[in-house]
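Only a single protein chain was left out; the remaining protein chains are all shown in position.
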Amino acid sequence: MSIDVQRIRADFPVLAKLINGQPLVYLDSANSSQKPNAVIDAMTTFLQHDYSPTNRSAYTMAAHATDLYEGARANVARFINAPRAEEVVFTKNATEALNLVARSWGTANLGEGDAIVLTHMEHHANIVPWQMLAAEKGFSIRWVPLTSDGLLDLSNINQLLAGARAFSFTAMSNVLGTINPVKELCALAHQHGAIAIVDGCQSVPHMPTDVQDWDADFVAFSSHKMVGPSGIGVLWGRESLLDAMPPFLGGGNMISDVKLDGFTCAELPAKFEAGTQPITEAVGLSAAVDYLSALGMHNVRAHERDIATYAINALTDAFGDDIVIHGSRDIEKRGATISFAYRDVHPHDVSQVLDQHNVCVRAGHHCAKPLMRLLGANATVRASFYLYNTNEEVDALVSALAEAGDFFTL
Amino acid sequence: MSIDVQRIRADFPVLAKLINGQPLVYLDSANSSQKPNAVIDAMTTFLQHDYSPTNRSAYTMAAHATDLYEGARANVARFINAPRAEEVVFTKNATEALNLVARSWGTANLGEGDAIVLTHMEHHANIVPWQMLAAEKGFSIRWVPLTSDGLLDLSNINQLLAGARAFSFTAMSNVLGTINPVKELCALAHQHGAIAIVDGCQSVPHMPTDVQDWDADFVAFSSHKMVGPSGIGVLWGRESLLDAMPPFLGGGNMISDVKLDGFTCAELPAKFEAGTQPITEAVGLSAAVDYLSALGMHNVRAHERDIATYAINALTDAFGDDIVIHGSRDIEKRGATISFAYRDVHPHDVSQVLDQHNVCVRAGHHCAKPLMRLLGANATVRASFYLYNTNEEVDALVSALAEAGDFFTL
Amino acid sequence: MPGLEDLYREIILDHYKNPRNRGTLEPPAVRSEGHNPLCGDEIEVFLIVNNDIVEDIKIAGQGCSISQSSASMMSAAVKGKPVEQARALISRFKHMMSIDEEGEPDTSTPLGDLEALQGVVKFPVRIKCAVLSWNTLSEALDIAAE
Partner (left out) sequence: MPGLEDLYREIILDHYKNPRNRGTLEPPAVRSEGHNPLCGDEIEVFLIVNNDIVEDIKIAGQGCSISQSSASMMSAAVKGKPVEQARALISRFKHMMSIDEEGEPDTSTPLGDLEALQGVVKFPVRIKCAVLSWNTLSEALDIAAE
């Protein structure tokens, strides 16, 4: 069974947008997705009728808002099959979630002589926090290389993991679309006594997630890439690890007591949620999770498998050797995020021409400069498809690309 | 000139809410404020028609969203009279803003033997981040005591500030309503070579703010207390200080380059904005700033002066010695946040009875436990008034309180 | 909407105004402390356990009528009782408060006055108040067992 894309499109008001009479072709969902009415309305209704601070005041409206906020947490926990809702910590985005792990778990567990393992396909959000901490603590970072078709090269993984304390990797590359074997990687990490940290930013929105089946220790992802609002992200962590970690940000809500000479922490999840939280955003994220759950994440993945196949074929048929699609051609090993080089037209120029046809793609380094260096490019064009994209939009991409080719070879 | 409260009330949909046929009396704005249609609509419209990631992609819609996001920054800068928009850093809330200063400025500037100065009336958000850092770095924290009427006791301020590196204080107490002499305190800090960090959470929503007139070094505040959305806060900082500080969170957007062996930072403000930002929330905050600016912050302050006067008189007239209002009676030295003890009825029980009349107040320690200990209470009732509150709502508070008194002395 | 009478039964107000077993105990009594971060309530439970019997219990701290009366009733209910019975009562009380405890509650120990706290369930915010002393007792029993 697949999903009914036309019905889905009707749920997303922005997709009805016409610019100069032409439809919007939004192919930048790996960057941030659009939002359905269900999410927008949930937020609007909350703001119009039910807004209240949470977890502080005791009147009925505050209790109701708290129920919605904690309900969002339970809903997210269910969505990723977390054993306990208290293990779900809301952050401002996935970046904060990864910083939280690096800073809080890392400070307590990493020192001189230690090592952690990252991969060459990581997003800056899963690199820079570790580099910042490494500069302070003096541990080393080892890197898993890639194969020529953009998969993780695991031939030396046991050497890389030997003695490492943590293995932090993306579940899906935001540039290549590569789907990594998360379960296998978690098992490898554990065999070597390392914890497994999964950057789920690109996988959670696009396929089913089961943190228990993965046997991961931490998983980070962002609401705004999964049809939810901006301003909220998620860190799921194994309770025993979260419990043992020092706090991250200090302030209201995360304390049990504060005296002039020190404070004591609250229990999970409050311990990691300092200050007033993104309340309306949690309500929106909960609606997003409901929306995706109703469609079924298996169906979302099936649709993306189809559209990625169609897109790769269409681009190759149209441009042959003039286009280089990065990453794997094996559709079981990749999502619908497609980065490519087109002739010698600079990605920024490609994107400019596409924009004249309302075809929205990202041109740049995609916050993955180490990977860019491997690809030998300082930028790629990236078209990323999601549950609302159609084959006709692939066709629009192809014909706009043809024009870019014409234009730059006058 | 004062403001037209009835017209304002019509702008806030939630205020029309009836619960069991009775109107909502929302007196918890010091905790978080309600939102006007202007803010809700700005967010909804953005989500329906214009949502796009910012500062990354180059197509027209992304450029437009970036303009809105950066426009919000410029708008906030204007609202607080910041010299440069680049000095305005968006965070998730004021708590993150204060953690940013403590962690980033503090790590670079505080060590063994150093001291910083806080006050006894600080919110946990301006205590715990410093305690966390002090435990690591070994500097000491000195405390400005309070007078019996809840003002800062500045009689020993020169001794306290002698040799201190930073003086961090709230512009207005979230418990006592005390308005501190920010300009004078900044000058005192500077005389002693300390930087001045202002927690503007309770003042920025309620009176005009001029960071240049204050001559402050950092000012932190939250959108959700100033008729704006949750999920976004502000740190304003002096450019020279922000420039010299190490980054706070690492990830996308905050870098200029990332290599396997290290990264370089982006310029301000990107340097402190790691990852996808609260985009829709910035749009909402900008609308909130417009809303407040149109009313005029002097007028907001004038209205709150009036309602605070009316409330203090009404409570005293009705309950005499049965009520103890904390803080100053001098209306020039306090805002419209009124904490009190009522007979020996526990605040939580008071709030419960008030809730039966839809009167929403906060009962608790208000994230200011050190201050609570000074007051000799583990909780107070706090009624906090804002631009949409009326004298009739004060009357509703008084009559509900009377019932609480009856109930608990059966 | 449930009314105030559902919450504040007379027996609750009585325990609030005339708390039983109020005070402190010196070591070798064990002590444990609980906070309700929401409202600032604090409770201290002092406990003497001998031969698996709760020989003495005292309650200190400040709090609202619900947390104080719950603590008072609890102290009366467990004083002189076997530890096992006290634990069963904790579990039963939490069940009554709709707090996830696994399995079915052991109903062999009667709730007595505690029944009056049933109305709290209709006021979800107050459940934490009612349960505070019970969690603190549970901790004290753990310490005593060490």
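We just call them A, B and C in the order they show up, numbering each chain from 1.
In this text, contacts are C-beta pairs under 8 Å (C-beta built on N, C-alpha and C of every residue); 3 or more make two chains touch, one makes a residue touch a chain.
Predicted, not measured: the structure shown is a model, and the values here were computed from it.
Within the whole complex, touches from the chain that is not shown fall on A, B.
The missing chain, though absent from the display, is touched by one residue of A:327, A:364 or A:405; that residue is A:364. Among the residues B:14, B:47, B:266 or B:397, only B:266 touches the chain that is left out of the figure. Only one residue from A:198, A:353 or A:383 touches the chain missing from this view: A:353.
Remark: the omitted chain is touched by one listed residue; of B:58, B:172, B:211 or B:397 this is B:58. Summarising the interface, subunit B meets the missing chain with residues 55-56, 58, 60, 62-63, 66-67, 253, 255-257, 266, 270.
Although one chain is not displayed, its contacts with subunit A can still be listed: residues 19-20, 346-349, 352-353, 356, 363-365, 369, 372, 378-379, 407-408, 410.
In this text, only the chains that are shown with their structure count from here on.
Subunit B and subunit C, compared by their mean Cα positions, are separated by 37 Å. Distance between subunit A and subunit B, defined via averaged C-alpha coordinates, is recorded as 31 Å. Residue positions of subunit A touching 2 or more other chains, listed in rising order: 56, 58, 60, 62, 253, 255, 257. Chain contacts: subunit C has residues 1, 38-39, 126 touching two or more partner chains.
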